[in-house]
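Below is one structure, written out as structure tokens; comments come after it.
Only one protein chain is missing from this complex, and each of the others stays in its spot.
Letters A, B, C and D name the chains as they come in the text, with residue numbers starting at 1 for each one.
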Amino acid sequence: MSQSDITVTETATPKRPVRWHIAVFLAPAFVVYTAVMILPLIETLRLSLFNVVGGELAFVGLANFAQLFGDPRLAADFWNAFSNNTIFFLIHMAVQNPIGIALAAMLSLPGLRFAAFYRSAIFVPTLLSFVIVGFIWKLILSPIWGIAPNLMDLVGLKSFFGPWLGKPESALITVSLISVWQYVGIPMMLIYAALLNIPDEVLEAAEIDGITGWSQFWKIKLPLILPSIGIISVLTFVGNFNAFDLIYTVQGALAGPDGSTDILGTLLYRTFFGFQNQMGNPPMGATIATVMFLIILAGVSLYLFVIQRRIRRYQF
Amino acid sequence: MGSLQLSSIRKSFGTHEVLKGIDLEVKDGEFVIFVGPSGCGKSTLLRVIAGLEDATSGSVRIDGAEVVNTPPAKRGIAMVFQSYALYPHLTVKDNMGLGLKQAGEGKAVIEERVAKASTMLSLDPYLARRPAELSGGQRQRVAIGRAIVREPKLFLFDEPLSNLDAALRVQTRLEIAALHRRLKATMIYVTHDQVEAMTLADKIVVLSAGAIEQIGSPMELYNRPANLFVAGFIGSPQMNFIEAGRLNETNASTIGIRPEHITLSREAGTWKGRVEHVEHLGADTIVYLETDVTGLLTVRLFGEHPYAADDIVYATPDAASMHRFDAEGRAIRA
Amino acid sequence: MGSLQLSSIRKSFGTHEVLKGIDLEVKDGEFVIFVGPSGCGKSTLLRVIAGLEDATSGSVRIDGAEVVNTPPAKRGIAMVFQSYALYPHLTVKDNMGLGLKQAGEGKAVIEERVAKASTMLSLDPYLARRPAELSGGQRQRVAIGRAIVREPKLFLFDEPLSNLDAALRVQTRLEIAALHRRLKATMIYVTHDQVEAMTLADKIVVLSAGAIEQIGSPMELYNRPANLFVAGFIGSPQMNFIEAGRLNETNASTIGIRPEHITLSREAGTWKGRVEHVEHLGADTIVYLETDVTGLLTVRLFGEHPYAADDIVYATPDAASMHRFDAEGRAIRA
Amino acid sequence: QETQLTIESWRNDDLPIWQEKIIPAFEAKHPDIKVTFAPMAPTEYNSAVNAKLEAGTAGDLITCRPFDLSLAMFEKGQLAPLNDLEGMENFSDVAKSAWTTDDGQTTFCVPMASVIHGFIYNKAAFEEVGVEVPKTEEEFFAVLEKIKEDGNYIPMAMGTKDQWEAATMGYYNIGPNYWKGEEGRKALIAGTQKLTDPQWVEPYATLAKWKDYLGDGFEAQTYPDSQNLFTLGRAAIYPAGSWEIAPFKSQADFEMGAFPPPVKAEGDKCYISDHNDIGIGLNADSDNKEAAKTFLSWVASPEFAELYANSAPGFFSLNSTPVKMEDELAQEFVSWRENCETTIRPSAAIVGRGDPNLDLEMWRTSANVINGTMTPEQAGEETQKGLDSWYKPKQ
Partner (left out) sequence: MSKARSSFLRTGFVHVALIAYTLIALFPVFLTLVNSLKSRNAIFREPMALPTPKTFSLIGYETVLSQGDFFGYFQNSLIVTVVSIALVLLFGAMAAFALSEYRFRGNMLLGLYLALGIMIPIRLGTVAILQGMVATGLVNTLTALILVYTAQGLPLAIFILSEFMRTVSDDLKSAGRIDGLSEYAIFFRLVLPLVRPAMATVAVFTMIPIWNDLWFPLILAPGEATKTITLGAQMFIGQYVTNWNAVLSALSLAILPVLVLYVIFSRQLIRGITSGAVK
């Protein structure tokens, strides 16, 4: 391309009339979201730069952050929560998303009978409130009520049963798996919707080409739903690093035993709102929230600016 | 190896019956062309043969074996879809090679066959592109390429050349004919192009509204159409149909005469008429004239002719080339 | 209302230059046809005119006004896409009516225009269907219908008839011609069909690799192609090209002679040759023969002829119809 | 003219009691005041009420958690001082201590009830196994051992999953006998005793011995699990708080008895935890202060004390006027006050207001000790270290 071409393009574009419709499309979401969500959150995160000094809230700069990472106990709590959270996330990535994708792939097989029933049934856990999920799983896994031991007895695995939720070694994994159980519906739905989007003709062509079953999934469907897989990964990341409710209902705000299931969300909650006789410390809570926010922001930016741009999208 | 029997294939979409009992026998290695008006069921029939669509009733046999329960992949077929159905995420090369790869062919074999097909279809510069970056004709060629690299025993082509220019079309047509000879594969081919149908087919099947009107070799259909429909459908411009009464023919209901079987003269002839419109195609000239006896008459003349609208001319039919049809539209054979 | 000026339109996809400076003037009410090999940039040019694609440089004027910043919706055009681009969630009727509805036309007007178009295109039985339930040809007709109901001043047709059968094609072609006359609209039309190009066009634009090779009336292109490319592209079967040296012509580099301008005889003639292959098209016979002087020669004969492969025949060119080209491929005018 | 009062509370279990007994009784006397009891889940209570107070939408009356949480509200000016409230004179300083500023000057909540720790047991089970109520620790473990041998009952129903059970029912329950109640608690505040001292470590050691007598998988046993194990008759002993009395009564179909935490040796002085647990204060922002005060005065009255103590047995009135209680088990608990010294939970006041929170630390370490993942010494060290990190006793 010659130099002059470039200049012509550049001078041609600015003349474009103002595209008001873009503003119209964006305005309602922008206004509601900014007013009800962003401003209050900024108001809160702002607190991370303040602290109570002599009974008055005063600007302290980054002192809270220094304290969070400098104070051995706070730092230990934070890093413990962070590493638990990372494990929590990895378990979801390794278990929840593959299962969700597999379920969606099976459900979207054309002509599968009872697909709607399966889909709804599998989605039911996602519809439940945390209260019930926490309650029911505690009941099931409770050594006292014996549902899990009895079920495992049926398949001869009783000896493997243990009070999983109460042991530091197994509690985090167990809670993660409960969360997986509850949330599998989300990747499933998203991937299912993405799979429905693939035009029938393309799949028919694959059938003719001898690409059926699993290889059809790997070679045709998967590449076409890759953007959705990107989305569920990022949503899993964001959701997991923001997670709170399930741990809270299953393990309590202390996320025991001995902090072994403490993740950033529970740590934040305890710090910000306080718990039992511990008083809330909004500035420190806001500090933790800001750090969490930065972690998540880093992940999401990585996705938005690097991964999302590389993933190819195909129009149907 | 590649023979096909269809017996009383019926197919309905809801209450709408698209195929109304198709019986057809295709011998191994035959080149069969389906023609018929838009919407008559050609693509549907191909899809039934491929196993993409279940027939409502009837049986499909490939090499004598009933294939109702054989998945498309196992039927040993390749298909070019009318809508191309390319894999949007794969390059041209991978679009063509995927089937082979799946069949476990070696890398070298795949490379070679894809290269051959792409050269044949002039796709070499586009091998690394994805379908969205191709023109309509290029996409269509990729679709063809994808089918032919697999070299199966039965090909199903659904209007594979419709978006190609004349030169490429002739070339690709010849390539397909060569492929047919080389692989001795059975080919079933849908086209709207008369030249393709006439030049490629061993056997043409004329379909209309989901039923077969006539099966025969190209020249058979041209020279001895079984009925009014076939007579009108084969040949372009269309055959002229004249009410037999007007020509004082009593043992027929309709008389048909092809535009190319009428000669024109400014001086004298059988029917006197006035030129309505003239189309100059370069190699041919099509004259539309209105005569008192026959009504509107289409005449096809070889080469260029300086007729113009409102000229008075005389048309003379070649009596030997006239077709007679009875009241039901069936051809009356002498 | 409906004139169009393109000046030095260039368009690149990445580093790949697809349009290399197109200058074209279309007068109000003209019927212009773009032809050219697959991938030469015809669709891209239409998309630039429509405003769907920004040209890399150059200007598009409609009725004298620069439209670079006018959105497609405001350019007063209708377009038939090569890929149809039907609204998959709307019925045939709504596909056609949506534009009118959007323009605020009354219900009655919409009903009436849609009904008219659907009758014209034989779509009446399908009005309530969605695109997925239509055959390829039916989809294409819906795409045409959608364009014509709006009756704008400038139509862009991208291979609108490629999936129609011969009869329907002729009929639709005539309808488009009638529409053109009735609306006095400007039409730009891409086709690979020589008959369409020759019969519809006021002016044919021959494109090759993103550049215009020649602009002219159909017969001009047929009779006086400006260069080898146009000579070879217009006319089917293709013109025979013979190295001038072989014919002892010294003031030309290549001699072209159209297949229809050669006569055959079993007894005598200019060039003696052996028949390689014969295609019987019914109305025509295409004979491919190998002569010592010219190499492979295509001859098109009117009607049926009983030539067969390996027959020895003599070919005689019509000297007046020979075309001469210089070493650069440019036609040499007497 | 009618005034509308709203009470914020975490006691949603008490909703029927308030709706059916307490409020009608009040409204009968004050027909011009309408009261709404608006309870929420205890887990949400602190944060929700704080948010509402800050935004000014909280109810007129705020149920007060003991000690520091309410103190903080008062210091922020969210709770009104109630020193001159009519009826306040009905409470002793000890009763008011949980809702009074450190300098003892201002009281900001009307004390409502305290809870007492001890052990509830299944009388039938004791008879079956043939054991008596233990008085000393030795006897206590002998009883446990015997029940275990018998095999029909789980000796003791407690789990560590919820952590607080381990501390509240365990450490705070048996501990006062070791650190001598108020003496130890005050020494801790004064800095003269450390949590690493034997009197603070020993109760952990005792707790560690409980492990063998808890049900299978007690690590994953939750608080309701424990309750149900006991009330369904599967466990013999339940380390309890008095608040269990009412629900246990309605759920268990066997006779229950109670005994205070066993002492080390026969004749030792006994100490029990009698913890101020619930009070009620006035939202400083309330638009209906007068009506609210009227209500609070009524809450301070002996009439309310009797009504409440009998409606919610196990929540013992803090009113100086003796309250007649009908429930036997409740009477049993209260009777311990006669022989034993009472104290409140050591982590509740002053040493419990920093970060890390001593109360939560004790939950955690108690659970860990019982689980066997921490030694008693480590428990002492960790809690002391946490305390040291922020607490400087006044010299």
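One rule holds for everything that comes next: a contact is a pair of C-beta atoms (placed from the backbone, for glycine too) under 8 Å apart; a residue touches a chain by one contact, two chains touch by 3 or more.
Bear in mind the structure is a predicted one, so any value in this text is a computation, not a measurement.
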item	value
Where the missing chain makes contact, among the chains that are shown	A, B, C, D
Given D:N46, D:Q78, D:Q227 or D:N283, the one touching the chain that is not displayed	D:Q227
Residue in contact with the excluded chain [from A:L139, A:I173 or A:I307]	A:L139
Contact partner of the left-out chain, one of C:K20, C:R130 or C:R324	C:R130
Those residues of chain A which, in the complete complex, touch the missing chain	19, 21-22, 24-26, 28-30, 32-33, 35-41, 43-45, 99, 102-103, 106-114, 116, 118-133, 135-137, 139-140, 145, 147, 150, 181, 184, 186, 189-190, 192-194, 196-197, 199-201, 207, 212-213, 227-228, 231, 235, 238, 242, 244, 265, 268, 272, 285-286, 289, 292-293, 296-297, 300-301, 304-305, 313-316
Contact set of chain D toward the excluded chain (per top definition)	10-13, 15, 36, 38-42, 44, 48, 51-52, 54-57, 223-224, 227-228, 232, 241, 243-244, 247, 251
Interface residues of chain B (partner: the chain not displayed)	51-54, 67-72, 82-84
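Keep this in mind: only the chains that are shown with their structure count from here on.
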item	value
Chain B and chain D: spacing of chain centres that average the CA atoms, whole Å	91
Distance between chain centroids, defined by C-alpha means - chain A, chain D (Å)	38
Of all residues in chain C, the ones touching two or more other chains	none
Sites on chain D at which at least two other chains make contact	none
Footprint of chain A on chain B - complex, ascending	50-52, 71-74, 77-79, 81, 83, 85-90, 98-99, 102-103, 132, 146, 150
Contacting residues of chain A [partner chain D, same complex]	55, 73, 138, 141-145, 162-168, 248, 251-254, 256-259, 273-281
Footprint of chain B on chain C - complex, ascending	13, 35-39, 42-44, 82-83, 126, 133-138, 140-141, 158-159, 162-170, 192-195, 198-199, 218-219, 222-223, 232-238, 258-260, 279-284, 286, 300, 302-304
